[in-house]
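Omission of a single protein chain aside, the complex is shown with its protein chains in their original locations.
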Amino acid sequence: MQAKRMKALVFVAPGKIELVSKSVPTPGPTDAIIRITTTTICGTDVHILKGEYPVKAGLTIGHEPVGVIEVLGTAVTGYKVGQRVIAGAINPCGQCGPCLDGSHSQCGGRPMGGWRFGNTIDGSQAEFLLVPNAAANLALVPDHLTDEEVLMCPDIMSTGFSGAESGKVKLGDSVAVFAQGPIGLCATAGARLSGASMIFAVDSVERRLTMSKQVGADVTINFQQKDPVKVIMELTHGRGVDVAIEALGTEQTFQDSLRVLKPGGTLSSLGVYSKDIKLPLDAFCAGLGDHHIVSTLCPGGKERMRRLIEMISTKRVDLKSMVTHRFKLDQILDAYDLFANQRDGVLKVAITP
Amino acid sequence: MQAKRMKALVFVAPGKIELVSKSVPTPGPTDAIIRITTTTICGTDVHILKGEYPVKAGLTIGHEPVGVIEVLGTAVTGYKVGQRVIAGAINPCGQCGPCLDGSHSQCGGRPMGGWRFGNTIDGSQAEFLLVPNAAANLALVPDHLTDEEVLMCPDIMSTGFSGAESGKVKLGDSVAVFAQGPIGLCATAGARLSGASMIFAVDSVERRLTMSKQVGADVTINFQQKDPVKVIMELTHGRGVDVAIEALGTEQTFQDSLRVLKPGGTLSSLGVYSKDIKLPLDAFCAGLGDHHIVSTLCPGGKERMRRLIEMISTKRVDLKSMVTHRFKLDQILDAYDLFANQRDGVLKVAITP
Amino acid sequence: MQAKRMKALVFVAPGKIELVSKSVPTPGPTDAIIRITTTTICGTDVHILKGEYPVKAGLTIGHEPVGVIEVLGTAVTGYKVGQRVIAGAINPCGQCGPCLDGSHSQCGGRPMGGWRFGNTIDGSQAEFLLVPNAAANLALVPDHLTDEEVLMCPDIMSTGFSGAESGKVKLGDSVAVFAQGPIGLCATAGARLSGASMIFAVDSVERRLTMSKQVGADVTINFQQKDPVKVIMELTHGRGVDVAIEALGTEQTFQDSLRVLKPGGTLSSLGVYSKDIKLPLDAFCAGLGDHHIVSTLCPGGKERMRRLIEMISTKRVDLKSMVTHRFKLDQILDAYDLFANQRDGVLKVAITP
Partner (left out) sequence: MQAKRMKALVFVAPGKIELVSKSVPTPGPTDAIIRITTTTICGTDVHILKGEYPVKAGLTIGHEPVGVIEVLGTAVTGYKVGQRVIAGAINPCGQCGPCLDGSHSQCGGRPMGGWRFGNTIDGSQAEFLLVPNAAANLALVPDHLTDEEVLMCPDIMSTGFSGAESGKVKLGDSVAVFAQGPIGLCATAGARLSGASMIFAVDSVERRLTMSKQVGADVTINFQQKDPVKVIMELTHGRGVDVAIEALGTEQTFQDSLRVLKPGGTLSSLGVYSKDIKLPLDAFCAGLGDHHIVSTLCPGGKERMRRLIEMISTKRVDLKSMVTHRFKLDQILDAYDLFANQRDGVLKVAITP
């Protein structure tokens, strides 16, 4: 490896991030180092920036890497330096109790689980990234796909699709998706691809509602103009939806999700909540229901990434239009400024070296 | 049918129930009338008595019938007058959208669902009971079983077992059951029968904890003496349990259930809550978990009853020792007084004509 | 009801069917009579005609009805005479043990199960049809859909989709579908709608392979030109497919389905076999696999029909182009001649009064 130093975006203190120079990491026997060719910013990174989700000072943030293998640990087989790869935001080891029990996202158990990049180890908003448990996490990117085409796989596509998967959307289901930000849009796409026959998408930004129709919504509802609960109950003739997906993280959308569910339906929660939320008596606690509430942390691992890449490769979904703005790593503070303030219709940004 | 009038316990007003004389019901073509030989009182009936769960004045309450077929509707085939039967607390029609979709407990959809006895139609604390959709709901009782042996099937055994079933308890799971009242005890038994390898049972009444051990608990925790969250986390070496079953209906037990869960575990909620409850940020909302919360309304229908009767018939479980006191229907107000005040170690009462 | 006599196509003897005059049926309390407006012929009807599947002489055949309610049994509520409806090929009662246990297709248990139309009771190739358990089986057709648009719902769409459903096709799966007749084409559509990322379709008729691409196949394989096992194993890089759907009913396609499966994959069998078939040692019996083989009988009931109609209504799939030929009921013998001999590229015929 030529480079000894690299640029990396680190968390300094609540409200303050900085592009600094850091040592390029050295891999242990089961790790790999990838040279980042494209990465992006997630809403969670903004939470970190604001101090709403705590990480230690000096940590490189970001968890959505596309790159090229630069160095392989001595025990990593099946890969070659120079191959283009992605790694999921969550890195299962595959070998601990939770992983072997099928809970890859909860790798390692309490208290931190399997989310490491930009959370417990240095992340992807840098020139190089150490990927732990490389054998379980590096997924090859076919030559015919661009970096931007697979940039959504590590997090938002995996998370958004899991909204439909954990909700067990099946052929002929009706689905409501609350919020059409990047993850909500992916949830809408996931519900459509899972066979939902009727998809209601709720947001207040017309541009997002328009894109929502493109990825699969049948009916869009601007909650500033109409009460989504009322609209959905009317259009389902009082029956409610089979599955509601919450993709924002507020008490209001959580409760609305419960209120549009059919008795026996499933609320699939993707939002990251920043405080306690109330389960309302009328829509849950009265005990006359058969309620299902499930939350899902972005599924990772190379097999998950392979499947998502396949979906893109066979054109089941095209998420590259979600990249609305592009920046060099040197300009990443500008990118944060744009993204955190949701200016200029930004959905996702692409960051290149 | 000889009798034209019958005794029936009706709800009058919050705090007031009365044993009155009523007409024996007349069956429609798909109904049956059964002569009640044994019934019992449920915690839900006490909620009704107190006005915490609203029913209309004059309604006969009770939803746990054992009896003998007295009259069959003209369209009901496959049964004979005189057969001994039970019917579940919940009566699916089997033919509506929710039933055909597998949500038998939500029969008929909003707002009331499939719980009818002592809720939307006259119930079982009477001399006679009309069973709607008899073909889907009457389950034969084998001669070798007594009324008391099957008295728990219609509600608490079905509900309690569903705690383990909806929690998807599997071989080798650890399970915590919060509260060891009649339903909690059945949940404990259900968890044991489902293959849990370690069952923690929480209550404060020693007599119940003792019975809990008899039906399957490995470790009992008196929450007045020790913090159950702390004990369970210690005994699972910080891992938490695979499944937590809430069988009381309070915010405290709901939150404790979440706090003892392993990441990715399931909270199976059986309690009937009487107000909003908070989903705590630390144990749910932070969004790093793969949480499952499921609530289940007592599964009914004759096939469900057949399965429960089978379990009793082959001695997988013996719940008749839960019948601690016996009353005649004429003394039912005394029975309510005992049961509602939880005196004399009462668990369940048997009411006979 | 005005009509006392009606035309009906009956099975006479192996090789012989006849259009005869019969009494219009009289409904029991839970039945309905519908006036058939469109019906069609199924491959199974051809098996019946040939004597390969036995029915009693004089039985009206056909099990795919679209019609208008003519008479409602006295106990049937929730419908009105004159409403346009379909009923599935299989008619669950919803109230027997198998139905309440979730096996609607096995309604009533051994030996006949829930397939009644044109099997154990008179079928749909007639002017009128008695629908048993009407409350569980009549599904309303919205005004904006034509008869032909919903004509595939009662059998082939339900059966074909169940191939994907029983195979548990999920996002990113690869799927092979053996045979692209009407049911195989619906299976291909069902796999696509369930989120398969790569679908291989096998047949020898180019016209069907072309249509297969239209409904969702990515790769079509003409088995007269190439060995489908070899092609599929190559294109999956030796991995095999996640799910194989057999939609023909021969030993060859059954075994090929096993041979293209990944270890741990699922064979979803829709074919009706006419003799014993061998499970090959190499692809099943050696005992080193985790094999899943599942067969599914056309799911029925009004809720299933409602979901399928919804999928058509929201344009998830358009199967009306499968109707290649149209006949009057008076010409139904010509329709059989065309369909049984697979002439003129026939896929499905529409029969109207």
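A few points about this structure:
Per-chain residue numbering starts at 1, and chain names A, B and C are given in the order in which the chains are listed.
Definition applied: a contact is a pair of C-beta atoms (placed from the backbone, for glycine too) under 8 Å apart; a residue touches a chain by one contact, two chains touch by 3 or more.
The structure displayed is predicted, hence computed values, not measured ones.
Although it is left out of the displayed model, the omitted chain contacts the following shown chains in the full complex: A, B, C. Of the options C:G15, C:G82 or C:G238, the residue whose C-beta touches the omitted chain is C:G238.
Considering C:R35, C:H63, C:R192 or C:K262, the position touching the chain not shown turns out to be C:K262 (whole complex). Between the chain not shown and the residues A:C99, A:A126, A:V141 or A:C298, the one that touches is A:C99.
Annotation: of C:R207, C:K230 or C:K278, C:K278 touches the absent chain (contact as defined above).
Annotation for chain A: contacts to the undisplayed chain at residues 29-30, 74-75, 92-97, 99-102, 104, 133, 135-136, 301-304, 306. Residues 97-98, 101-103, 105-106, 109-110, 112-113, 115, 238-240, 249, 262-264, 269, 271-281, 284-297 are the ones on chain C that touch the missing chain.
Where chain B meets the missing chain, the touching residues are 161, 164-165, 170-174, 190, 193-195, 197-198, 218, 306-308, 310-311, 313-314, 316.
Keep in mind that, in the parts below, only the chains that are shown with their structure count from here on.
Taking the mean of the C-alpha atoms as each chain's centre, chain B and chain C sit 41 Å apart. Across the assembly, chain A contributes no residue that touches 2 or more other chains.
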